[in-house]
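Removed: one protein chain of the complex. Kept in place: all other protein chains.
As written, the chains take the letters A and B, and residue 1 is the first residue of each chain.
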Amino acid sequence: MQRASLMTSYFLIILGAVLVNNVVFVRILGLCPFMGVSKKLETAIGMGAATTFVLTMACGTSYLIDTWLLVPNHLEYLRTLSFIVTIAAIVQLTELAIQKTSPVLHQVLGIYLPLITTNCAVLGVPLLNIGLKHNLVESLLFGFGGAVGFTLAMILFAGIRERLEGADIPVHFRGTAIAMITAGLMSLAFMGFAGLDKYK
Amino acid sequence: MLPALLVMALGAVLLGAALGFAAVKFRVEGDPLTEKIDAILPQTQCGQCGYPGCKPYATAIAKGEAEINQCPPGGDEGIRKLADLLGREYKPLSAEHGVEKPKALAVIDEQRCIGCTLCIQACPVDAIVGAAKQMHTVIAAQCTGCELCVPPCPVDCIAMVPIAEDISNWKWKYPVVAIRPVATR
Partner (left out) sequence: MRLFNFNGGVKPEPHKKNAAGLPIAVLPAPSFLVIPLHQSIGGTPRPLVNAGDFVLKGQRIGAGDFSTAGEMSSAVHASTSGQVVAVEERCMPHPSGLSALCVIIKPDGRDQWIARQPFDYRHHSPSDTRAYLRDAGIVGLGGAVFPTHLKISSGKHSALDTLIINGAECEPFITCDDRLMRERADAVLRGIGILRELLNAKQVLIGIEDNKPEALAAMTAAVQSSNQNGMAVVAVPTRYPAGGAKQLIRVLTGIEVPHGKRATDYGVQCFNVGTAYAVYEAVALGQPLISRIVTVAGNVAAPRNYEVLIGTPMKDVMAHSQPLDDTDRLIMGGPMMGVTMPGNEVPVVKATNCILVGSPKLFPPPPPEMPCIRCGECAKACPANLQPFELYWFSRAKIFGKAQEYHLFDCIECGCCAYVCPSNIPLVDYYRFAKSEIWAHEREKESADEARERYEFRQLREAREQQEKAARLAAKTAASRAAALAHVAESHPATNANQSAAEVSESASAATAPDQAAAPTPAELIAAALARARVQATEAKNTTAPTAAQQAEIDAIEARRAEIRAQAQPHLPPDD
């Protein structure tokens, strides 16, 4: 019984992070890659995959740093700074590791990895973790869920943008303007998932 | 204060080491951007951009030394593709580098050709055949229409003839709805 309710809460954390509190559409985080690399479906998928990996890692390590290094030393005010440093290091090390172990994957993700350093979702989700007082497993799940939500948003948006390219859009709305409007409408749609939010 | 400095110093050292290591390790050989730009350029090798060929121009664009609107044969479409690739703003074709013209082929008036070989030396793609004091002629299939052979000719026997539309290169036009008068009463 205890176990089942634990699994349920884990599942709810993931579901909540993916849909109800979608990083992009609800929390409005990580908009630069969301607008920047969503012109093509392939790049969106690549960016989503790379972010998923880095964000999950970042949540785990930032939790460890916070619990073992910052809190015992009463250095909570260094959180943002030390998390940024950690994320940057993780991104670089991930890149190295991927290049060494899987050149094919590196070909696919290579150009997106450095961009993740500047993705505010990757900093925001670990900070949220601290605020929500998640433990290690919950942090990892929340990070993974957030990243899946980000990927979902990227893929949906890229699909729409690919079609938008062929649409009859009034001249002044072409390009970024219509992309912004689309993002707003998608955000509205995702707000609808808030009704699922019964687990609190 | 001290722990804070120590933690940050530790972080900085670790990150610095990682970045330095990555910079050495993650070195990309060659410049894939130049290749991509070169693939968009029309390969006329005409030099109207101010560079001795398409590849040098591509290198210059990749380095940021040249504008993307210096290629008249590539035309508007070429500039748009370059702007798309490089994320730069679209600019209309710069007038000082020439105007976009329909593709043409060089044709040598064989009666007037004196066989000086000057055009052969000027042709960037070796599309002119002939020998000294013999008549020269242009291999039509390989001519890029760069016009580089025109100025060196001492007897002005080379003309640029626009490629005419024939059955093999005719294109279906974009469907347009014909405007018809509506019966009014």
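Here, contacts are C-beta pairs under 8 Å (C-beta built on N, C-alpha and C of every residue); 3 or more make two chains touch, one makes a residue touch a chain.
In this text, all values refer to a predicted model and were calculated from it rather than measured experimentally.
J.: Using the touch definition up top, pick the residue from B:43, B:94, B:117 or B:137 that touches the left-out chain.
T.: Per the contact definition at the top, the residue touching the missing chain is B:43.
J.: By the contact criterion defined above, which parts of chain B meet the unshown chain? Give residue numbers in ascending order.
T.: 38, 41-45, 53-55, 124-127, 141-142, 144, 165-175, 177-178, 180
J.: I need the residue numbers on chain A that touch the omitted chain, in ascending order.
T.: Considering the whole complex, chain A reaches the absent chain at 162-163, 165-167.
Heads up, the rule we're going with is that only the chains that are shown with their structure count from here on.
J.: Can you tell me which positions in chain B touch chain A when the two form their complex?
T.: Touching chain A: residues 3-4, 7-8, 11-12, 14-15, 18-19, 21-22, 25-26 of chain B.
J.: Which bits of chain A are touching chain B when the two form their complex?
T.: 69-70, 73, 75, 78, 81-82, 85-86, 88-89, 92-93, 95-96, 99
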